[in-house]
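A single protein chain has been removed from this complex, and every other one stays in its place.
By letter and in written order, the chains are A, B and C; residue numbering begins at 1 in each of them.
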Amino acid sequence: MAIDDLYQEILMDHYKNPRNKGKLHDADLEVHAKNPFCGDEVELDIIWDGGRIKDIHFVGQGCVISQASVSLLTEHVKGKTLEEIEEVIQEFSAMIRGELEKIDEDKLDELCALQGVSKFPTRIKCALLAWNTLKKVVQERKAELEGKGKVG
Amino acid sequence: MAIDDLYQEILMDHYKNPRNKGKLHDADLEVHAKNPFCGDEVELDIIWDGGRIKDIHFVGQGCVISQASVSLLTEHVKGKTLEEIEEVIQEFSAMIRGELEKIDEDKLDELCALQGVSKFPTRIKCALLAWNTLKKVVQERKAELEGKGKVG
Amino acid sequence: MEIVEKMTLNVDRIRKDFPIFDYPDNNNLTYLDNAATTQRPTQVLEEISRYYREYNANTHRGAYRNAEKATLAYEDAREKIARLINARSSREIIFVRGATEAINTAARGWGDRFVRPDDEILITEMEHHSNIVPWQMLVKRRNARLCYWAFDERNGMLEPDGLRIMLSSSTRLLALTHVSNALGTINPVKEIIHAAHARKITVLVDAAQSIPHMPVDVQDLDADMLVFSGHKLYGPTGIGVFYAKEEILNAMDPVQFGGDMIEHVDYFESTWNDLPWKFEGGTPNIAGGIGLGAAVDYVNQIGMEIISGHEKQLVQYALEKLSGVEGVRVYGPMDPDQHGSAVSFTLDRVHPHDLATWLDQHNIAIRSGHHCAQPVMRKLGVPATARISFGVYNTIQEIDRFIIALEQAKEYFSKWL
Partner (left out) sequence: MEIVEKMTLNVDRIRKDFPIFDYPDNNNLTYLDNAATTQRPTQVLEEISRYYREYNANTHRGAYRNAEKATLAYEDAREKIARLINARSSREIIFVRGATEAINTAARGWGDRFVRPDDEILITEMEHHSNIVPWQMLVKRRNARLCYWAFDERNGMLEPDGLRIMLSSSTRLLALTHVSNALGTINPVKEIIHAAHARKITVLVDAAQSIPHMPVDVQDLDADMLVFSGHKLYGPTGIGVFYAKEEILNAMDPVQFGGDMIEHVDYFESTWNDLPWKFEGGTPNIAGGIGLGAAVDYVNQIGMEIISGHEKQLVQYALEKLSGVEGVRVYGPMDPDQHGSAVSFTLDRVHPHDLATWLDQHNIAIRSGHHCAQPVMRKLGVPATARISFGVYNTIQEIDRFIIALEQAKEYFSKWL
C-alpha cells in the first residue's frame, strides 16, 4: 500500500491538465453528482448521437482521485455506444472495488492507472463518483430509446 | 436477607385485615397514587381538623408491602398534627431507604415491621407509595393554612 | 431447500457462552425474564470490545483506515440483519434505539405524512404501550381515529371476525404485534396482512417478541413495516431495527435531522441522503450495530429453527406444569403452537410482586407487573400478572426448579393469607 500505488503519474497529469473540462453549452443533458461525505462535486454535460455519446464534458472540483477519474471517464466514453459504456463501467467499478482477479488491460487501458484505489477503501467513493452517475444516465437513456423503439 | 425479614407477621395481618380500608364519603380530600411500574394503586381519603388529620381511609390493591404499608400509615397518622406527621414520614422514609443508623422504636412503633424492606431494594417503591403521596398532601395543607394565616 | 433436522440443543454448551451464569454472585441464576431483555453471549461482547479496542472511529466520514473499517463493520451488520429477516436489500434496514423508537419513527415519518383527518388507525387490544401511545398521539395530531381489535380474554386470541368488522374504507394502517409480550399469543400475521392488503391497508408488525424466537421472513409475511429490539435478541442495549419496504421509506419523511442523513444543506433548505442513511441522523450507535450483527451471527450459528423448537418444548412443558398447580391461572392460548416464549399467570391470593420477590430469593428472576400492557390487564381484570419467558439457554430443569419454588411460595403465603 505504498502511496505511489495510488497517485500514479497519469492521474496527476489528469488532475493538473483535466481533459474535457468546462461546460458544454449545447448539451442534451446536464447531471450533477455529489459525495455528501467529502464535498466533492461533479457535473457531467452530455450530447447524444442516438445510442452513442457524441460529446461529454465535466465541471467540478475535488481531490486528485475524483477529478482524474472523471477526466479519464470523459476520454474513455466519448464516441462509444451505450452497451460499450455499460461494459466499461462494469469492468472499471469491479476493478476499483478490488473484485477483479485479473485486470483486462486492453479493455481498461489508461483507466488501469486507478487500480491502486482498490487498496485504499476510503477513496473508492471518490473514484466512482462520476461513474455511478454515468451508469444511471446510460440506463435512463436506454429506457428512453426503448420507449421510442430505437434500441436493439 | 431471609424472606421472613420482609414478610413479618404484622404485615401479613395488615394485608389480610387492612385497617381503615374503604371510602370515606365525607372526605375533604381524595388523592390517588400509582406506581407505574407494577400497577399498584392507592387512594387516600382524608378529613381535616385544622392542622390535624381527623380521619383517614384508603382504597387500593397491590402487594403485601404496599397494602400493609398504607394500612399502617392510616393507623399511625390519624389524629396527628401536620408537623408530627412530617416527622414520621421523614423517619419512616429514611428507615425504608436504609439511611437510619439506629431505628427509633418509640417513634416508629409498629412501623418498624417494615424495616426489612430496606434490604429488598425492589420493594422500596411499594413501601413508600402511600407515604410519598401523603408527604405532598401535608405540604399542600400547610401552604393552604399558611395562606389563611391559621398555622403557627 | 435446506432440510432442518429436529436437533435438540446442547444447552450446557450454550450456557457457557453467557458469562452472567458464571458470575459467582448470581449463584446459579435461573433467568426467566427474556421477554424484557435477554443475556448477551461472549461472542457479542467480544465483537463490541474489538471495535472499541482495535478500530474505534466514527463511521461514514473518515478518510483514514479505522474509519473505513468501522464503516464496513457497521454496514456489514446491516447486511446480516437484512438476511436474517430476508429483506430485499439492506437499504430497507434502519438502525434505531429499539422497537419503541422504530414505531415512533413510523408514526412521525409515515403517519404525519400519509394519515388524513378521519382516517382510522387500527391496533389490537393486546399491544405493548410502545405500539399504542405513538398512535394515540398521531391521531391527535392528524385529527384521525384510533380503533381497537379485541381479543378473547378466555384464550388470549384476537376475535376471529374482528378484522372483517374493524376494517373500514377509512382504515389507513393496521399496527399489531406478532407475539404478545403479555399473553404470549402468536398472531397469524401472514393471513392478517393478506386480508389487510386486499383493502390496500398498510401493516406494521411489532416483531419485538417474535424475532428472537422464530424465523421471520418479511417477504413471506409481506409486512410493510416491521420493528424489533436488539437487546431482546442477545444483542446490546440501545440498538434496534426499523424495517420498511423501500418504496415506503422513499415516500416517508425522515424524522431525525442532522449529520449523516443529509446530502446538501443550504441556509433554508436541505436534501436527504440515500437510503438507509436518510433515516439515521447523527452519529449512530456504532458499537451497538456491530454487536447486533454479532448477535445475528450467534443465533444463525445455532439455527433459528432449532432455537424455536427448543423454546416450544419449554413453553409446552411450562404450560402443562403451571396448569397443574392449584390456584394458578394461566393467560393466553394453551396450545403451544399458538404460544410464544412468554407465559403470563397469576397465583390466587398472592400478588405477582410478592411472588417475584419470593422467587428472587431463590435466584429465579421473573417479571411481575402490567408488562407495559395496561389495556391487557384491564381486560383480564387483574392489576398485574407474573410472567416467565424463555431464551435459548433455558432448560426443563429450570422450569422444574421454578415450579417447586412456586409451590413453596404458595405454601409460605397461604400460611398467612
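The definition used in the following text is that contacts are C-beta pairs under 8 Å (C-beta built on N, C-alpha and C of every residue); 3 or more make two chains touch, one makes a residue touch a chain.
Just so we're clear, the structure is a prediction, and the values are computed from it rather than from any experiment.
Undergrad: Taking the full complex into account, find the residue in C:S90, C:N155, C:T237 or C:Q316 that is in contact with the omitted chain.
TA: Reading the full complex, the residue touching the unseen chain is C:T237.
Undergrad: Please identify which residue in C:N66, C:S90 or C:Q338 touches the non-displayed chain.
TA: C:N66
Undergrad: Which listed residue (C:L226, C:I286, C:V299 or C:A342) would be found touching the missing chain in the intact complex?
TA: C:I286
Undergrad: Could I get the residues of chain C that touch the absent chain, sorted low to high?
TA: 19-20, 23, 25-26, 29, 33, 36-37, 39-40, 45, 48-49, 52-58, 61-67, 97-101, 103-104, 107, 128-134, 136-137, 146, 148, 229, 231, 236-239, 255-260, 262, 264-270, 281-288, 352-353, 356-357, 359-360, 365-369, 372, 374-375
Undergrad: Considering the whole complex rather than only what is displayed, give the residues of chain A touching the chain that is not shown.
TA: 1-3, 6-7, 9, 12-13, 15-16, 37-41, 61-65, 120, 122-123, 126
Undergrad: For review purposes, identify every residue of chain B that touches the missing chain, sorted by number.
TA: Touching the missing chain: residues 34, 36-38, 121-122.
Just so it is clear, only the chains that are shown with their structure count from here on.
Undergrad: For this structure, which two chains share the highest number of contact pairs?
TA: After tallying contacts for each pair, the winner is B-C.
Undergrad: Going by C-alpha centroids, which chain is farthest from chain C? Tell me that one.
TA: Relative to chain C, the chain with the farthest C-alpha centre is A.
Undergrad: Please report how many Å separate the Cα centroid of chain B from that of chain C, as a whole number.
TA: 38
Undergrad: Could you give the separation in Å between the centres of chain A and chain B, each centre being the mean of its C-alpha atoms?
TA: Centre separation, chain A to chain B: 77 Å.
Undergrad: Counting only residues that touch at least 2 other chains, which ones in chain B make the list?
TA: none
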